[in-house]
Each structure stands twice: as structure tokens, then as C-alpha cells.
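Here you go, one structure.
Just one protein chain is left out here, and the rest sit where they should.
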Amino acid sequence: MIFNMNVLKNIELIRKDFPILSTKVNGNQLIYLDNAATSQTPNCVIESISDYYKNLNSNIHRGVHKLSQLATEKYEESRKKFKKHFNARSTSEIIFTPGTTHSINLISNGFIKFLKKDDEIIVSQLEHHSNIVPWQMLCEKTGAIMKVIPMNEKGELDLNVFATLLNDKTKVVFVNHVSNALGTVNPIDIIIEKSHNAGAAVLIDGAQAAPHFEIDVKKLNVDFYVCSAHKLCGPTGVGILYGKKEWLEKLPPYQGGGEMIDQVSFEKSTYADLPNKFEAGTPNISGVIASGIGLDYINKIGLTNIKEYEDYLLDYATSKLKEIDGIKIYGESKTKVSVISFNIGEIHPYDIGSVIDNLGIAVRTGHHCAQPIMDYFDIPGTIRISFSFYNTIEEINILIDALKKASKMLS
Amino acid sequence: MIFNMNVLKNIELIRKDFPILSTKVNGNQLIYLDNAATSQTPNCVIESISDYYKNLNSNIHRGVHKLSQLATEKYEESRKKFKKHFNARSTSEIIFTPGTTHSINLISNGFIKFLKKDDEIIVSQLEHHSNIVPWQMLCEKTGAIMKVIPMNEKGELDLNVFATLLNDKTKVVFVNHVSNALGTVNPIDIIIEKSHNAGAAVLIDGAQAAPHFEIDVKKLNVDFYVCSAHKLCGPTGVGILYGKKEWLEKLPPYQGGGEMIDQVSFEKSTYADLPNKFEAGTPNISGVIASGIGLDYINKIGLTNIKEYEDYLLDYATSKLKEIDGIKIYGESKTKVSVISFNIGEIHPYDIGSVIDNLGIAVRTGHHCAQPIMDYFDIPGTIRISFSFYNTIEEINILIDALKKASKMLS
Amino acid sequence: MKISNIQNEIVEEFDIFDTWMDKYEYLIELGKSVPKISDQNKSEDNIIKGCQSKVWLHAEKEDGLIKFYADSDAIITKGIISLLIRTFSNQNPTDIINANTDFIDKIGLRQHLSANRANGLNNMIKKIKYYAIAFSKLN
Partner (left out) sequence: MKISNIQNEIVEEFDIFDTWMDKYEYLIELGKSVPKISDQNKSEDNIIKGCQSKVWLHAEKEDGLIKFYADSDAIITKGIISLLIRTFSNQNPTDIINANTDFIDKIGLRQHLSANRANGLNNMIKKIKYYAIAFSKLN
């Protein structure tokens, strides 16, 4: 394993930035391996929120007074940070929403305008419910048809089948960058290129990708890219939606309200320019500002270092897990990140989860909001562990011991 | 003036709970009179957020592990608090959203299902854009027609005209409880009763009412009542939507995603029960929990005390303002709360706002997201001051001096 | 035996174990001994919601007493089920309706069950009482 030894050396220092990592559960040191559900929050982010309410709190935009101006500035600074991070062309292309789910609904709702009966849209079998249900609702409203890119037993998408699904009726393709249930990194560059060749727009759900590696929307040439701050060391209640300006200008507004309008009369209202057009009402101001601080924190460590270190954890954990009797790992794509989903023998994942929870280990069990994947494997769910850069080899060792203990108890 | 002297005596103690109130602006003590835009945040709310990220942070529902369970419990506890506060029948009737604007869009979008061409919906002339634009979008989608309850020069709704607008085509009536631009408290009990008699549902926008007096949704017999936590001493990014169970069950879900579904397959998804049906995706967990703490704080002081004290401030400020040469107050309803909107002579409100901002006084100027009201008075905007229970008579005196100074400079 | 006596018996049994882990192990052992429920009674109608694991609960009345049959795909849940069946099966409706159910707290496992599971447990008890009410009205 080659990795940047500096990261490893600094890991104890990094862990000190996360107060929750030193809490105890049932008398045991917490081992948090549920990072795909939500990441933990460094002190700087927590302080940024306190600081906001102690010094700045005020409704943004349109305010004359200093507080309002300072808050507006900080809010817009956060937009600049995400613009830079994802390499968008302009801050108009970065919309703040309450989360990935909201962002996907915003886009799928907008596509009502562009779809008619028998048009086609393409999803993958690997999606989170948040990237399935909004589009099903779109199909119901428009009569469009949803096609599915199937996966193989390794949890990889079948691009050959994908090619046959595309045709001139295909209007939009929506696929996640990384599967939250299996950890598969999907070949989105190919998916984007093929979709564009067929004249379809592409939305990439990057909720599980953004925390783990660099993303360049310009290079990807993607139409929409969405993720959640709460998985990016930020607070809950903030989503980041990148959209190509051409698309965001064409899409109708999603919600009506303050900020998103230019002029209102009972006869007719006209909409504001980007990005305000999609940010109706008072946004999660403290959350957006703190999200920018979370992003800064991640960038201080560096996504290249993070990726390298997390890959190291992933490889180590995978090989250790394979030593457990009766283990079956779901998702064995060559390109994977952060996530391992598995079951042990016939034991119900929920039983394992309960036992190791009492040992202080936080993992997720169940269908992970990805029932189609569970249906594919014909299982009720899996145990899922997911890493962040603050996890350690030692934690994995404790996990392995706990799993062995649980497995013995439950068989 | 009769009021509870205890409140007044405690005001300095109360102010200590709000760290922002002791900040300086341009060398002057901050005087925050923009409470209708957003309220300030007491220490207990700020600490609740820090505490969440230091001890609980975890994605809620469906998690086996302790953190997830604790976070879920706290989140649901907040729902119970709002249920009790608004006297809802059940926690299923309380939906957490990202804000009032989102809540109104959620409802107006749901009404697509119930409206057809030439059906009618009724708005008031006193509304915030957030309670106009979503319904305009609904009209565009359905061909329904929007009628307007006019107001008089005092800023009161004309209930006689309202009665003539109602007929058997009227499907929904949406009015604010308190006007954010003028402070008028609308006779919503009469509006609700008359609307129900005509067979129409009623949504009350309580964004400006909830911070100032008790609300009993059961007694009001209202169908939907919405407000924002950030105006209730809570954090940004949280809305509270009360809906009658019968209505929430009938309404289609607004957003698709995790949490809001029961079963997902590519063929068909089925929706979860209330309240989850309307809470797709990871919610603003820390925000919802902190909103409950903000509500507790308000209830500790007591809305009856708050109302009494704020009315005292309102009366005092109104009479003092009237001493200023050339002042014109907009909104002189007998039933008013917290807000005074005015202009001085021909001076542009923005000019006044700029000058007094440099003196440390935060007020709002402009159309206050209520252009139809500005159109009625044929003005570009007003200066708006709005009180909270932590404001003082002394602050009003300083404001009056500052306004006189500004007015002299600018005439 | 009376419901409260059975409950006391269970509480005493669990008292022997000092650690949650030993209690869990005993619960799992009990779970293994739950008699199989017939496939026909594993119907959608008999599923109890609110668990990550599935729970089926079926009831029949014989000679004035209610017999409960239950199953789950998770073994810990099955252990809990075994306690409930032991307590409530073969009792008459009135006794079930009036039964106190805090013995689960007394065996000291509540804080070691996940909230979902505790919820599931509450739902199971609720359903058991509903059955008892329904059967008592059939009289």
C-alpha cells in the first residue's frame, strides 16, 4: 500500500477536531462507521454556526443594515467556495437547497416542461430512492417511460445494455456517481458522453462521491451534479446543486416565494435571475455558511490525501472481513470507494447491527434506501460500513472482533 | 398601559440570553429592529446546535445504532413540542420543512390534484410573495383563477368583499394571520368559518403571528397553518407545517426520496404514513431539534407576557413616531402586532435606512416582499421596524432620535 | 399460570445474568425454541410494521383462551417474541387486556434494544392486546 504517510501521522490530530469521536456508547468508545449516512462535524463547522448566531444572524439579500450585509456576504462567499471546488463556470451555476433529495426533485419537476408521453428517461439499478422516486413521479405526470440500466453481480452497471437503451426519445439520464449501498464508482464520464451523443441531459447524484474525491463539473461536462453538505463535514439541511447555466435558465422555477421573484403583481410575476430563481424563501443561512467551512476543512486535508487514505482503509477492511466465516460481500466492483456492504451466513443484518451497537460500533443495516439492489440480491438488507478520513485501522480491528463475537452469538 | 411588570423587570436578564444584542455596529451598540425578517437566537438554541454536533450527530430513522436512535428521539421530541404548542390532534399533523415558503409550495403543489380549469382560489392583498407566487404557479398549471380580498387604507381586509368572492367554485383560501409589511392581525377566524361554509379549504400563513401570540389550530379549525422557526428564536432552515390529518392524507406527496416511501421498485413505489410522507430525504436534523429548544424558550417567557409587552412597545413607538414631522404610518388597523411601516416626507426609505444603519440601528426598508401593498399605496417601499420581546423603550428612544437626525440630513 | 407470575418468572431467569451480552445470548437461545408458524399464517396481513426485521403474529381462540403464533426473520426479535408468547399465549382475553407489560424493562434489556426494536416490541404488545379485545368482543 502506498499512501501519504503524513495523513496517517496526522490522524490523531485530525480526530481531535471531531468532538463526537471521543464520546462513549454503552461504556465503549464510539466507533463511527456510518459515514455514508452522514459525516461527522469538525469543531470549525460547529463554531461557525455559533459564530453566525452570536454575531451575524440576519435575513440576507435586500437588507440595508450591516448584519444583513455581513450575513449576505458570508452566504455568497460560500457559493464562491463551492463554485471553485466543483470548477463551475460561474456562481450562478451553484444553487443552495435543503439537500440532495430536494435538488433532485427541483430538477425532475423542471423536466415536466420538457417531457411528453412516451419520451424516455434512464435510471440505474444502483440508485438511492431519492434518485428514483422523484423521476417516477415525473413519469406519472408526463406519461414518460423509465428504463433501467441493469447491474451485474459485482454491482457494476452494464454499459452495453445502457447503449441499447439510449435513443432519440431519451430526454434525461440520472445515475449516481457512487452507490451508497455498494460503494461502486460508476463510469459517469462514459455515461455522460453517450447520453449527450443521444441528445439526453444527465444528472449525476454525487451525494456519496463528493466526500471522497475531486469533482470537476466542467471536465465531466455534466448537466446537473448534486450533493449534500451533511455528508461533507457540513451541517444538516443544505444541498449543493450544480447546473449548467443554459439548463438552469431553461428550467422553470421550482418554488415560488420571496427572493426568487423580480416583480410581483396579482396579474403576473416575473422571476429573478440565477441563482435566486431557485432559492425561494429564507434559506438555511447559517447552514450554508457552515457548509463552506466544512468544505474548507476537507480541502485543507485534501481530497487526494483523503482518497488515498480511505482506499487504504477500504482494502484493509475488505481483506480482514473476508477472513470471517460465512461472510458475503455485496458490491465487488474494481472501482469502489468508502463503502462495504455484507452479510454473515444466514444471520439477519439487523441482529448483527444490534449486537455490535452495544459494543459501541455504529454501522447501518437494512436496505439503505436502495431496495432495487436488495431485490437483485434477494436479501432483506445488508450490514454497511462506510469510512471517512478520520477512521483508523485500529477501529477496523475492533470491528472485526466485534463481528466475530456477534456472529458466534447469533449462529 | 397595563402590562406584566415582571417581564419589564426581567428584560435585561432576557437580553443577556442573546449574545448578538451586545455586538457593536460602526462603533454603536446594535439596535435590532428587524425581527419580522428574522428573530435573534438565544444561547440555549445555539448550545443545542453545538451539543447536537458534539454528541448526537447521526442520520435519523432506520438506524440501529445509539447515535441514530438518540438523534431520532430528539427530532421526534421536537415534533411533540410543536404538536402541543399549536394544539394539533396528533404528531402526524406536524410536518417539518425547510421553511414557510417550502410549506406553502408543498400545499399549493398538492392542490393541483383538486383544482380544474375555472375553479377559484382566494388570496388577500396583504400577502407576502411567498403566499402569492406558489398559488400563481398553481393557477398556471391548472387554469384556476385567483381572486383577491382587497384592503382599505388602514391596511385592513374588506370582509364584505370577501363574502362576495366566495362561491361553490372556491377551492382554497390563503391569507396571512399577520401581515409582515403592515402588522395587521387579520380576522382569520371569520375567514376560516366563511370559507368552510363555502366548502373551501384554508391555509393560514402564520410566519408573523406565531412569534407573537398563542395559536390553537383546533380551536381555529384551520386546515393548514405554516410558520418558520427562524422567526421563533430558532435557527434558519426549518419550517413548521400543521395540516389536518384528513387533508394531509388526501394530498399527494410533494417530493420523492428516502424516508417518504414504504416500498420502492421500478414498477411502483408506495408512500409512507404521515408525517414521513412529506419529509423526503435527510431533514435539517440539528435545526429541527434546536427549533424545539427555541420554542421552549419562548414558552418559558410566555406568549401572553410577550404579547402584552410587545403591544406596549408598539403603542409607545407609534405615539413617539407620530411626533416626527412629515411621518406617514402605513397600516393603522385596530388589531396590529409588532410591526410599524412608515415613511418620512418625500425621503426615500432606503436613504433613511442607510443613515440609521450607520448609527447601529437595523431596520428593513423596501417592499418587504409585499409589492401589492406598496402598489396600493403607490410607494416604492417603507421603513419597517418590528419588535421582539427583547427590545426596549430605550432602544425606541434612540431610534426616534436617529430618525430625526436622518430626516434633517436628508430633507 | 397467571400472566404476572409468568412475568416474574422471566424476570428472575434474566436476573441470573450480569451482562447485557449474557442476557442477549439467553434471549437468542429462547428465540431458537419458538415453534414454527405455518406458512399460510405468514401472510401480509399478519405482518407487524415498524421493524427492520419482519414480524408475523397470528392468533386463534381455543376453549376461551387465545393462542398466539409468531415468527420473525431476525433471531433477537424472535427471542422477544418467545417471551411474549410465553406470557400471553393460552390466557383469556380479559387478563391479556389488563396485563401490565413492564417486565421487558425489568429484565434490563430495554436500553440494549434499538429504538426501532423497542418500537417493534410496543407494536407487538399493542397487536396482542388488539387481538384480545377483538376476541373478547366475539363472545
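Every chain is named by a letter (A, B and C) in the order it is written, and numbering of its residues begins at 1.
To be clear about the criterion, a contact is a pair of C-beta atoms (placed from the backbone, for glycine too) under 8 Å apart; a residue touches a chain by one contact, two chains touch by 3 or more.
In this text the structure is predicted, and so the values were computed from the model without any measurement.
**Q** Who does the absent chain touch among those shown?
**A** Within the full complex, the chain left out of view touches A, B.
**Q** Per the definition of touch given earlier, which of B:Asn10, B:Asn305 or B:Asn358 contacts the omitted chain?
**A** Checking each option in B:Asn10, B:Asn305 or B:Asn358, the one touching the absent chain turns out to be B:Asn358.
**Q** Quick one: which of A:Gln29, A:Asn55, A:Gln69 or A:Asn305 touches the chain that's been left out?
**A** Missing-chain contact among the listed residues: A:Gln69.
**Q** For a quick check of understanding: of B:Pro19, B:Gly243 or B:Gly366, which residue touches the chain that isn't displayed?
**A** Counting the whole complex, the residue in contact with the absent chain is B:Gly366.
**Q** Please pick, from B:Ile11, B:Cys44, B:Val161 or B:Leu410, the residue that touches the omitted chain in the full complex.
**A** Residue touching the chain left out of view: B:Leu410.
**Q** Residue-wise, where is chain A in contact with the chain that is not depicted?
**A** 62-65, 69, 72-73
**Q** Need a quick check: the contact residues on chain B for the chain that isn't drawn.
**A** Residues 26, 347-348, 350-351, 353-355, 357-358, 365-366, 380-381, 409-410 of chain B touch the chain that is not shown.
Heads up, the rule we're going with is that only the chains that are shown with their structure count from here on.
**Q** Can you compute the centre-to-centre distance for chain A and chain C, using the mean CA position of each chain? Integer Å is fine.
**A** 39
**Q** So, what's the distance in Å between the C-alpha centres of chain B and chain A?
**A** About 31 Å, centre to centre.
**Q** Provide the list of chain A residues touching at least two other chains, using ranges where the numbers run on.
**A** In chain A, residues 26, 350, 353-354, 357, 365-366 touch at least two other chains, as defined above.
**Q** Of all residues in chain C, which are in touch with two or more distinct other chains?
**A** If we look for residues of chain C contacting two or more partner chains, we find 52, 114.
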